[in-house]
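Before any comments, here is the structure.
One chain of protein is taken out of this complex; the other chains stay put.
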């Protein structure tokens, strides 16, 4: 969602069903979760930007606070801005809110310090608490949707903190460990089975009950052809067979742009795989370097690689409509941020092994074959928050289901994540589909 | 279709309904048309490549012949290849057929000379004539689909010859004229009216009767929401109002990638518009520089510009399904390559002024909001010709309806052209749509 | 000296005249000076790399220690290496010593932490102290030249710490201040006078007494034509007149490569000059933003700008031979690192006002018109230290005299600093010369 040059699509219309009390609780929960993700860090870790797509942790901490300051506190006119300069420093892409630091230069800022950023967060929190405590129902009724949006926005940045730290540590020859003593689970993976779905007019998209981003709306009809869906994710072992079969050197499996991206970036395996001297694949994880587990879901592949693998396997990726239709009976359970594994888990290690459609939520985002486009009838919200509702709806592909870095309370069946087809630093994997 | 780094999608399954005689006639017609497009050229004009997306005319002439040699004559085993080297020089992107000249370096080849390329064409024509004259029904039955494909492929390159020459002449300060004495037609354009279409399950795609590219198949059901479609194209005058309203400087109208493309390429108007000293917009055409006619359809805009204009106008671009559904009752008439205008025509100048949905075919390709993706059930053909059927189905947008550089005999209601969203050198314009 | 992609040229032959005691004292002085430069920093400040030419402070601290570890301690075989990984991380460009972090990626390393780097320094210092305390005259006799070299190397990095911090703070919109309460001195500058020097065979280069880099040797004869040299540096006020006369927009003043560099980098004034809204030039300094003082020497100009200014002024830059010949009677005094101004000083503010040739040492490095080439008879030293003695002798220009960021104890009359002609982040200015 908060992809290459992008930020979440925003909704001005969420229903203010939550009572003030629950909103305050939720606010505190989300904000604390962000802080807890930083526990293993030293000040130096907050500063670095490993690549233009990623941001320093410090920036994430400040930007999410800036969001509340700008769109809630300033809108509520509750006292004055904490810092005029921060508006420049921590705006991501809201043109209507003014100028900003170029995205690729976020790592050039040693100041404000980490301590100052924490103080900024605290100042925003105090003002937010005061606002939420005040009991001004009319005001809160007006602001609730934006606050809810701000919390969902912050949860997206929680995922980015994790993926951006992984990107940074992976580029460091010292191979720093983010999470010591992460459990290593294993388990054999059952052979893949295909589940069948009939053709027909289906309804997808969010129906408006509870929070959703505007890109999930309106709920609408689509005609879906009959299809089959794999009952689990593609594994490292299966992907390794593709590599060993020369998959990265055979153009017939690849989209033309993918073939070129492969050459430009010298891809020969998923991101974070390393071929070691003693002929073993090792994988950089947030718990450090580990030997490749063939039973884990394959992860950190681009859309191009997912698509090439599927073609090699005689299948294809599902459309987002197919995915959403199939997801309807499946409970939203799985390996999420709250589990603090920060790594996908082998199917055999999970309780899901006997679900008809396993690993649908959590573990890895699943690339779909659907370009990210507006749903029919999509309408942008008013004002700065809505300014860019559709502005990323080009040259990106939809991913579904959340990952091991996504908060469970953040995901939905209708949730549409999106990234450019060459992006690999998110926890992105795939599930196969095929025509009947 | 033969877009950025791309070539037409191919079909192995066209029906061999055409008798041998009609195939020979059609072969001669298409091949002669290509040559006639070169009448105004001097040898130097055949050599230049104005940019990586474009190719030298000489290359187009040779490549289309190479196609028949490689996929028809070599497949028929009729005597030996005309030149081993030409296989390297004039392959466009068929990996299965071997190595090739890098696309961006096609303009580095002074040899083979223009005369040699014409001799190559003649040699291929002689061998094709011999093949078609031989009356070997079994052989021709086997090859007819590929020959038909080769002719459609050549018609695509006819359009590219025109657009690539325009690109080359436009970069020359001498402003060379390709077509002297082109008629200047004018006429006032009636105000735009909206036509309404109901929701429902519709069928789109080619049904298999007669030739079509495989990307048009299979015919399948889609659910279309109710929509409205403008009864004519957007004009230069209307687009000028967008420019004068500061449209190129206001981010709220633009996709994020479009906003960046605009800055990178310094776009302030459509391609080939020039702001002259005496405060007049002039436009480079194949008949030389002309004053801007506000009544002509706007042309040479990117998808990003078309999309931004539509947003400014409070509308949007149609989907390809909407376009195809609306096109059903409309006859395929208009301003095509055969008319030798090589420029779009004002509506008032055409007989179409009283058609309910005017300018649907010819004049300019119409950008749709649909990314170029495979239709459900799309299956690649076998062998080298089918190797890349889907390989361009990423990062491109669909255009519909043909242009003033498209042969009328080449276009269909189901025809899917596609280009990257920043492409501007094709005759590309737009028609508005909106939700109900 | 430690320019773009470069490191100081090294000398293996320095005379071991210094007694062991004085070497230990000097070692401690130099190492302490480096640390004292870091007093104003928070941990975050040590991490950032503002551009590929600059390095993080943390890197400078570690690299200078790595130098002693690698070339002294390892050579002396005194116990084992502190860290195998550090050898990879903190090598700058010594191919013979193994692989290394790419220069442009030094800012991607959050680890080792600042505290770890300080511990590394301390560990190296302890081992060095032990070595120097041991009193092994034979061993020290063998190592003294390399130790002396390491100290000079560290002094070069002291200057780089200052210039690289300035580069980092200048890119931060918060305009952090490195040195609070820096004195603001002023004084009117006397009009420029020309000093004359006769033609003749002169001797330049270092004669071998005391330490020098090998690029200063051997001392040799050159034939110098008669010339005149300005008695002081060019000032901000004089340079401003060049700007106001349209100097940046008139090609006749510029070298062809300089004219292009100017356009590519959008130069309209020296680095760190800012044109503020109220029509005042301000200058970023290590004491924060200040109003431009016309009496200060102009600083942070590239060779191209210095050369263009000189041509505009009807003069030229001196050759390094001219500069060295003229410097002979002048005492090495001036505004150096030890003064902790970190900024050039107006001539009127100095005691030098009555020196015949003022500001020759300190304040700003003076660009010469001499490309950096080997002196006749230049011979590279043996081994890794000498591996690259001449490897930067191409595409760079010589600067002379030291700056306000150069330690006074580091500079010599024969000292040859060098940077590519487009470099601007060093304290580089100019003095005029002319033919007779």
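In this document, chain identifiers A, B and C correspond to the written order of the chains, with residue numbering beginning at 1 in each.
As a working rule, contacts are C-beta pairs under 8 Å (C-beta built on N, C-alpha and C of every residue); 3 or more make two chains touch, one makes a residue touch a chain.
No experiment lies behind these values; they were computed from the predicted model shown.
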Next item on the list: Considering the entire complex, write down the shown chains that touch the omitted one.
Entry: B, C
Notebook entry, point to check: Among C:258, C:344 or C:362, which one is in touch with the chain left out?
Noted result: C:258
Margin query: Which candidate, C:153, C:262, C:300 or C:369, sits in contact with the chain we can't see?
Written below: C:369
Check: Taking the entire complex into account, which one of C:21, C:96 or C:280 touches the absent chain?
Finding: C:96
Notebook entry, point to check: List the chain B residues touching the unshown chain?
Noted result: 42-48, 50, 58, 85, 88-89, 101, 105, 107-114, 168, 171-174, 176
Checklist line | On chain C, residues whose C-beta touches the chain left out of the figure | finding: 5-6, 93, 95-96, 199, 201, 220-223, 225, 251-252, 254-260, 303-304, 369-371, 373-374, 376-377, 387-388, 390-395, 421, 435
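By definition in this document, only the chains that are shown with their structure count from here on.
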Notebook entry, point to check: If you take the chains that touch chain A and keep only those that also touch chain B, what is left?
Noted result: none
Check: Of all the other chains, whose mean CA position lies farthest from chain A?
Finding: C
Checklist line | Interchain centroid distance [CA atoms averaged], chain A/chain B, Å | finding: 38
Check: Approximately how many whole Å separate the CA-defined centres of chain B and chain C?
Finding: 59
Check: Taking each chain's centre as the mean of its CA atoms, how far is chain A from chain C in angstrom?
Finding: 46
Next item on the list: Return the residues of chain A touching two or more other chains; collapse runs of consecutive numbers into ranges.
Entry: none
